[in-house]
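A single structure is presented below for examination.
A single protein chain has been omitted from the complex, and every remaining protein chain is retained in its original position.
For subunit A:
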Amino acid sequence: MIMMDGVVKRYNELIALDHFSFNAQDGEIVGLLGPNGCGKTTAINCMLSLLRFDSGDIEIFGRRVDSNNNDVKRRIGIVPQELAIFDKLNVYENIDFYCGLYIQNSKERKKLVEEAIDFVGLDKYRRFTPGKLSGGLKRRLNIACGIAHKPELLFMDEPTVAVDAQSRNFILEGVKKMKADGRTVIYTTHYLEEAEQLCDRMVIMDQGRNIAQGTVGQLQESISTQERVEVGFLTEDPGMKKRLSELPHVVKVTNKNDNYLIHFEKQENNLANLIKFIESNNLTYTDLTSERATLSDIFLELTGKELRD
């Protein structure tokens, strides 16, 4: 559905997209992950043919992007990062306005607007202007304005920024429903837990480059840290960190509050080896948890920095 190949976009000296490539298939939710300023929004704007790019190719629905191609535009929806709604129009009017940019027929539009209002749960607020809505409800309205015309391909740029937990869950469930309806969603975020929960595949971006892509499993396989074990001991031992780092297959040991966070390479018996170490040294542990590498670990290892740096 989308093929982006070696796209370069410069703003004077700054390279916003550096030979950026990625693709998305029909019915997928693809996450574009990266810190603020990594080029996610620029990539979307290039795909939407809003931004001129310096080199590379972009195809959507098998056709090169072209700002004059209204047939392609008709099949695309956009939920921008900033709220793009009219303060002076109420919920219904806002959705009707944006839906009207795509749908001429007033009866069909009315039906679609009603469906969008139901979809985002704003029926009670249909006569409210945005000023009377909470931040979360405004975000839902922002989404409704982008999806009312039922696009096959939807670009959602950080749709859950500054949203309360209830609205965030509502939005995430909505995105899942859209996928169930067969729509393709390009979802940018810097909330890794959202991406893990939502996306079929992810593209990790840093400084305008695609530094890794794949499913969570594929990304986990691609890095050296495969497992993290957090352990806390009853008694303090200044030499404990060093002793833990000498265990087999340990990549590194870091402190996490009063506990130790041990990063292991991919091996079968990492936890068993640690327990054996604890028993043989007569140590009493207060915490012991194990988890596979998270997206945060993946991002940290690939870029050398935390996602929210």
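Things to note:
Here is the rule we go by: contacts are C-beta pairs under 8 Å (C-beta built on N, C-alpha and C of every residue); 3 or more make two chains touch, one makes a residue touch a chain; residues count from 1.
The rule we apply is simple: contacts and distances are computed from a predicted model.
The complex includes a chain that is not drawn, and of the options "Acyl carrier protein", "Peptide/nickel transport system substrate-binding protein", "Sarcosine oxidase subunit beta" or "ABC-2 type transporter transmembrane domain-containing protein" the UniProt name matching it is "ABC-2 type transporter transmembrane domain-containing protein".
Among A:70, A:197, A:254 or A:269, the one in contact with the hidden chain is A:70.
Residue A:109 is the one among A:40, A:109 or A:209 that touches the chain missing from this view.
In the complete complex, the hidden chain is touched by one of A:26, A:57, A:82 or A:118, namely A:82.
The chain that is not drawn here is touched, among residues A:48, A:112 or A:185, by A:48. Think of the hidden chain as still there; on subunit A it touches residues 11, 45, 48-52, 67-68, 70-71, 73-74, 76, 78, 80-86, 88-89, 93, 97-98, 100-104, 106, 109, 145-146.
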